[in-house]
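Here the complex is missing a single protein chain, while all its other protein chains stay put.
In order of appearance the chains are A, B and C, and numbering begins at 1 in each one.
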Amino acid sequence: MKERLIFIAVIGGSDVSPPVETLAEEVGREIARHGAVLVCGGLSGVMEAACRGADGEGGLTVGILPGDNRLSANPYVKIPIATGIGYARNAAVAKSAQAVIAIDGSYGTLTEIAYALQGGIPVIGLDTWSISINDREDTSIIRASSPKEAVESAVELIKDRQSEGE
Amino acid sequence: MKERLIFIAVIGGSDVSPPVETLAEEVGREIARHGAVLVCGGLSGVMEAACRGADGEGGLTVGILPGDNRLSANPYVKIPIATGIGYARNAAVAKSAQAVIAIDGSYGTLTEIAYALQGGIPVIGLDTWSISINDREDTSIIRASSPKEAVESAVELIKDRQSEGE
Amino acid sequence: MKERLIFIAVIGGSDVSPPVETLAEEVGREIARHGAVLVCGGLSGVMEAACRGADGEGGLTVGILPGDNRLSANPYVKIPIATGIGYARNAAVAKSAQAVIAIDGSYGTLTEIAYALQGGIPVIGLDTWSISINDREDTSIIRASSPKEAVESAVELIKDRQSEGE
Partner (left out) sequence: MKERLIFIAVIGGSDVSPPVETLAEEVGREIARHGAVLVCGGLSGVMEAACRGADGEGGLTVGILPGDNRLSANPYVKIPIATGIGYARNAAVAKSAQAVIAIDGSYGTLTEIAYALQGGIPVIGLDTWSISINDREDTSIIRASSPKEAVESAVELIKDRQSEGE
């Protein structure tokens, strides 16, 4: 039987501080170490740092770009997808993964968190958004305290679901 | 000089409780009373209630649908737009308006709130999501306590921006 | 019983010759004279000329824009929809109408013709693309010899379908 690839998205802003980039790069490294494919929005910031990390460990990286030019991907994207649909591609980033790791917080990241939760795709958060409604926190976002823990949670959740016959 | 139309989006879930529908219907009524065009996702729940309210006051209603069939719009939509792009149309709902009124809270509504904030479009909230990052609340969502107040805030914000030369 | 609005799309390039603009403007005028709503891509060239024609006759015009800025619509668009999805919006232009009038021929226009035919929406052509497969012409595009004839064909086809219970 053919082994199925595992897909994990890393989402986060395109313009972030160096500590956030370090976090993203380590997440990318961990994803590659687990043999999973990294899915992202293909641009700079968190996306580029995560791809750089995965690429350094020989991992496969997919960049789902807002523009219609494949060459706009960051240099660590191996499979660029030129959607041409702008930020509407955020839905595709979330739904093309089996788990999403959200880092830090731009509004674009928040759209991706919400699309993932809408689609029943687990979201693991590292220093990212909290959401609540009428003072009651929505606890759907699973908190992780390190890149290693975030990726381990993602991989476990995916394997649990696969064994339940996703 | 030609008078410009004003566009206000109403966002909210497709399956909501009767009190939420009552709220949405009143928002729709107020939008029409202010002579503004109501923009929404074109389906049921908050969207249909708001359109019904606007339609009852003779207002114009635009439904930006996820599917590719114009006939899937609720019966109070006068201008149905069949995007065919699924929930990626949430970005179009937010960005086709000059202000957004968010009611209650599905995850789809959260994507629309985030898209609007990303695009610098004011969001007025009625019993809807709160968002925070690292325990610090993001106060971008303007709270209103009634449909009347929500629509008045929206209209004022739009007029202020137009006089500043949007 | 509420009378239903009729929606006719006008498709064609954004950079066309003056005779083509004249043709498009007359198509727009005829659409408005029939009380139909004009749907288009919202930009310049054929789109702007058609909107200008409709606007001059007091017609309603909808512009389904590729960008995410409502203000990028031509000045004769009354209802701008900011999709933000680039040329992927071509599918939405075709599928939001009940009949499509194609004028002249850019490649974008060809995507819209194909989307309309795919969706079973009649296409009326004025000096536009012909398509054939293995030397056999696909005769789905209905040829018209004047703007008046094109719009009359469109309106008749729509009314026939409505009476058949679209």
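Simple rule for what comes next: a contact is a pair of C-beta atoms (placed from the backbone, for glycine too) under 8 Å apart; a residue touches a chain by one contact, two chains touch by 3 or more.
Since we're looking at a predicted model, the values are computed, not measured.
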item: Hidden partner chain, touching residue among A:Val20, A:Leu43 or A:Ala82; value: A:Ala82
item: Listed residues B:Gly13, B:Gly45 or B:Gly84, member touching the removed chain; value: B:Gly84
item: Footprint left on subunit B by the chain that the document does not show; value: 68, 83-88
item: For subunit C, the residues touching the chain missing from this view; value: 85-92, 104-108, 110-111, 113-115, 117-118, 127-135
item: Residues from subunit A at the interface with the omitted partner, ascending; value: 5, 7, 37, 62, 64, 68-71, 78-85, 88-89, 91-92, 95-96, 98, 119, 166
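Everything below uses one rule, namely that only the chains that are shown with their structure count from here on.
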item: Chain with minimal offset from the mean of all protein Cα atoms; value: B
item: Cα-superposition angle relating the copies subunit B and subunit A, to nearest 5°; value: 180
item: Rounded Å distance, subunit A centre to subunit C centre (Cα mean); value: 40
item: Subunit A, residues touching no fewer than two other chains; value: 85-88
